[in-house]
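Missing here is one protein chain; the remaining ones are kept as they sit in the complex.
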Amino acid sequence: MSELVNVTIDGVEVQVPKGTLIVEAAKRAGTEIPVFCYHSKLDPVGMCRMCLVTVGTPVRNRETGEFEVDDNGKQVIRFFPKPMTACTTPVSPGMVVITQSEESIADRRGILEFLLTSHPLDCPVCDKGGECSLQDLTYAYGPGVSQFYLEDKHHSPKKEPLGDLIYLDSERCILCARCVRFEDEIAGDPVLAIDNRGRNSKIVSYSNPKFDSKYSGNTTDICPVGALTTRDFRFGARAWELESTPSVCNLCGVGCNTVLNTRFDEIKRVMPRQNEALNEIWLCDKGRFGHHFNGSQNRLTTPLIKKNGQFEAASWDEALALVARKLELSKEKTGGVAGAHLSNEDLYIFQKLFRTVLGSNNIDHRIGLNANWDDQLAFEVGAGVGTDIGRLKSESAILVLGADLDEEAPVLYLRVRGSARRGAHLINAGGRWTKLDNIAEKSLRYRYGAESALAWGLVAAVLDEGLENKDFVAARVDGFEGLIDAMKSFTPTRAAEQSGVSEDDIRAAARTFAKAENGVVLYGLESGGNESLQAAIKTLLLITGHAGSANNGAIAVLPHANSRGAADMGIVPNRLPGYRPVEGEAGLSAHEMLSPDAPLPALYIVAADPAAQSARYKAAIEATEFVVVQDLFMTETAQLADVVLPARGTAERDGSFTSVERWVQAFDNAVSAPALAWADWLAFTALAGKMGASWSYASADGVMAEITQTVPLYAEMNFDNLTRPISLERKMSHYIYSGTSFTADTREGLQWRSVAEASEAKMPVAFIAPADVPPAEGMTLVAPRVLYDGGTLIAQAEVVSAHIQPAHAVISRKDAAQLGITADDSVTLTVPGASVTVPVRLNGLVPQGIVLVPRNLSGFPAEKLLGSKRLTAVKITKVPVAELA
Amino acid sequence: MWSDVEQKELEEILKKYPTKRSALLPALYLAQREKNWLDDDDILAVAEALEVPVTDVQAVIGFYTLFRREPTGKHMIHVCTDLPCALRGAEDFYARLTRRLGLPSEGGTTADGLFTLEAVPCLAACDKAPMCQIDLQYYENLTDEMIDTVLAQFRAEAQQESGA
Partner (left out) sequence: MANEYLKEHILLRHKDIPNIGDIDVYIADNGYVGLKKVLESMPPADVIETVKAAGLRGRGGAGFPTGVKWSFIPKGAKDVYIVVNADESEPGTFKDRELMEYNPHLVIEGAAIAAYAVGAHTIYIYGRGEFKGPFVTLQKAINQAYEKGILGENAMGTDYALDLHLHLGAGAYICGEETALLNSLEGYRGYPRSRPPFPAVEGLYAKPTVINNVETMANVPGIIRHGVEWYRRFGTERSPGTKVFCLSGHINRPGNYELPLGAPIRYLIEELGGGVPNGKKVKAVLPAGESSLMIPADKLDTPMDYESMAAIKSMLGSASFIVMDETVDIVWAAEKMIHFFKHESCGKCSPCREGTFWLSKVYQRIRSGQGSMDDIDLLTKIVDQMTGNTFCQLGEFATSPVKASLLHFRDEYEQYIQK
């Protein structure tokens, strides 16, 4: 615990940690010092001068060092001759702060008058009106009139695009630089700056594309005036007319808390909802702008039955009756694919339908390139409940392995970056450069395919140097001696040879991780996530004692909003809900179900579009006799279906998601769905009814009630806890100190406990040799995930759909030079049985010998080339522009 | 975009500092030397060479008056009209010079593209007013005749160059 000091603020004495800024100490004393440039998440700068206060410190006797007292026994206070900025001045023992002196009041009035000299006062038409710091603080502290002459005001364009999502109105800007500082400090995207100087200062972006950041929307929240507005909310509504519904973002696995602001049953904007344990007050642009798919004209609005090759509208009763009849025939041979952005309730009922009504274990949520990743690490040694990945102490170590967090889990990137920026040791291991390398203490660049060799190398180095946590090993680890034996042949030297990372680097990283007080491993899609890798990470965590408690353990950076929940709910062919193995034989995986060589008699595909991803899947679906698709849109897969059922989007219903950090969080219904669209769980329940089951779930919380009964992991996750009433009223102080994000509230979700923390039992460790990967001949194809995917939802969200890149391949400049390829060329990529032609991009940061083809882009070239594989040798040939034409 | 000579100079500059970014102002001077102003390519080249975000490079250029983003005349004439010089007739000197160069009172570039004239703040030669800097070289204790002679020399040089 840091040293505490006593300070007196407006007569109220408070105790705060040494180094606390006056503005923060004042909050504790019940005084809200007005600010513009200060923001508690940003480094203080003292620019706006709004927070000037009178400050005095006790006089010390020069000889004794004691505080001097006057005749009445009171400490003698000497006040500084000039007012001090409360946002940059830390408290010191005995400090006296006066915020309400006549002088301070006059100073504030003066500062406001200065700021308003360049402000247009167009509050009646300003989007910020009603939640604007400048408006509120002027009302509270400002002059009633200004002596500034109106004709002396400067004029500039009212609507300058700072990037394609954000507009700048520099007339309104008060140059607090919060936006610039957010991008520099929090996002690590130095794409904004103040240009010119003095009164001509102006916020600019010259990156290409402009304002090239996935976090740009946050600047509009923390902008204390209406200078930055989002493209989609501009003139959209007045803040006070909006209704607010708490929700959870459904566009990646982080689980950011949001508020859906609606008016006339339409989502006007999505705002971050403060949750310091999860997204703090941030939201990525995909989460903020991606909601526009809800209101798309292309939504499915009615059940459809294909008759003579044409879809015809049908009633739910009619459609479900047909489905029931058909599935009665296919029964245990039915296959089910459910996308991982369905809620826990949907997924639970889906597997219940398959397992109890149909008697089939043929269910899966992983299609295409995710197919081989079956994460169990989080179940066994998941980062302990209460882990705060954004505020790990400087004695902590974070190992990121095969995850491009900025693309795959943006707000998690912000949080890891935040910990690293404040001193936590960040080791970023990847096959290529990713943005975290900018701030990582150590970057380990391994050869693709050698992820588990590297991870076992870290284990080997810990063992070799005797750095294991002996107490923890004695108490909690089973098979340690066996591990040492088994690993005799796998030395750090061997790991270095296999992985391409130097032995020194492996040893240094192992030391950092082992010696850290806390250790967290984040591993992602690009790591492959095979059994050997998971075993290595588990072993590393257990032998270093980084398991079973808060701020220790693994986080699997799974791809979708409810990938974690899908694993929890047993949407895999080999496990029941709660990670229990199925009795008897495992069912088929999605990849096996979608085999054109052995098609199943019937497929039920929900919130997934396998036909778009590969010709193989498409052929399999075409070969399947009866196909039901349930989705929001008429996807490629839906077009092949016999019955299409319209589903509801997240905003149109309630339910819960489980985040990658195992936070189970509920979302509420904010807007109406198309009249005939149903929540997925309801459709499954109704179908089960048609097939003889008598389930009586009235609502999503009814389903959750059953989950808490039947899935021990979820015993505490009932909807009463998750859906506590939530007050979204905001106080002025929130705009001033945080921005327009919604305040923290009681509803923070619940986290389930991993095996390591649920009991004191010993956990087994065992060496699973990494598959030795000889360096591939020629080029290797790698398919990274990018944030703006070409999948079903974002493509329908007009505001951000422009951010979806066209399909392309990226190679290093050196390879390009050797192959005679220039940035204007396209390339044909060939693997046995498949070949695609895409434009090429050159990038100095891509390692030689690697071709990156992002997955989930239009035409799905990566998926077509890889099938269910993660990496493949690929032949690359240049296609000159002329030939393409 | 760097010539071999410039590349060498840049490497020498970089040796002086522990961070690449410290070389930003010197690198911008180098990039500006050839044509007196900085175009987008110059900025990209500097940003890349020093690994400084391109937005930051632009913002730094915008802060300092000696970097220019627009084409100028071949020679930059800076006349100080700040108070100490003005007390010694610098404002009148400047006004007369604008007229003789056929320029408006706020200065600008001459029709022949040879000179860009600007009135600037103090240049640390207050005791030798009226004064100016041409391409950052001092010309002090000036009279109209003296500056005319200097400018005539520049014109003659330019003519010689275009003749050759």
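Labels for the chains are A and B, by order of writing; each one numbers its residues from 1.
Simple rule for what comes next: a contact is a pair of C-beta atoms (placed from the backbone, for glycine too) under 8 Å apart; a residue touches a chain by one contact, two chains touch by 3 or more.
Bear in mind that the values here come from a model prediction, so they are computed numbers and not experimental data.
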item	value
Touching the absent chain when the full complex is considered, from B:Ala59, B:Ile77, B:Leu114 or B:Leu151	B:Ala59
Residue among A:Ile194, A:Leu399 or A:Val473 touching the omitted chain	A:Ile194
Contact residue for the chain not shown (choose from A:Ile174, A:Cys284 or A:Ile736)	A:Ile174
Touching residue (missing chain; options A:Cys48, A:Leu137 or A:Val810)	A:Cys48
Residues of subunit B in contact with the chain not shown	16-19, 21-26, 28-29, 50, 52, 56, 59-60, 63-67, 78, 82-84, 86-88, 121-129, 133, 136-138
Subunit A residues that touch the omitted chain in the full complex	44-50, 52, 81-83, 88, 106-107, 110-111, 113-115, 117-118, 147-149, 152, 174-175, 193-194, 196-201
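Just so it is clear, only the chains that are shown with their structure count from here on.
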item	value
Subunit A and subunit B: spacing of chain centres that average the CA atoms, whole Å	49
Subunit A to subunit B touching residues, read off their complex	190-197, 204-208
Of all residues in subunit B, those that touch subunit A in their complex	43, 53-59, 62-63
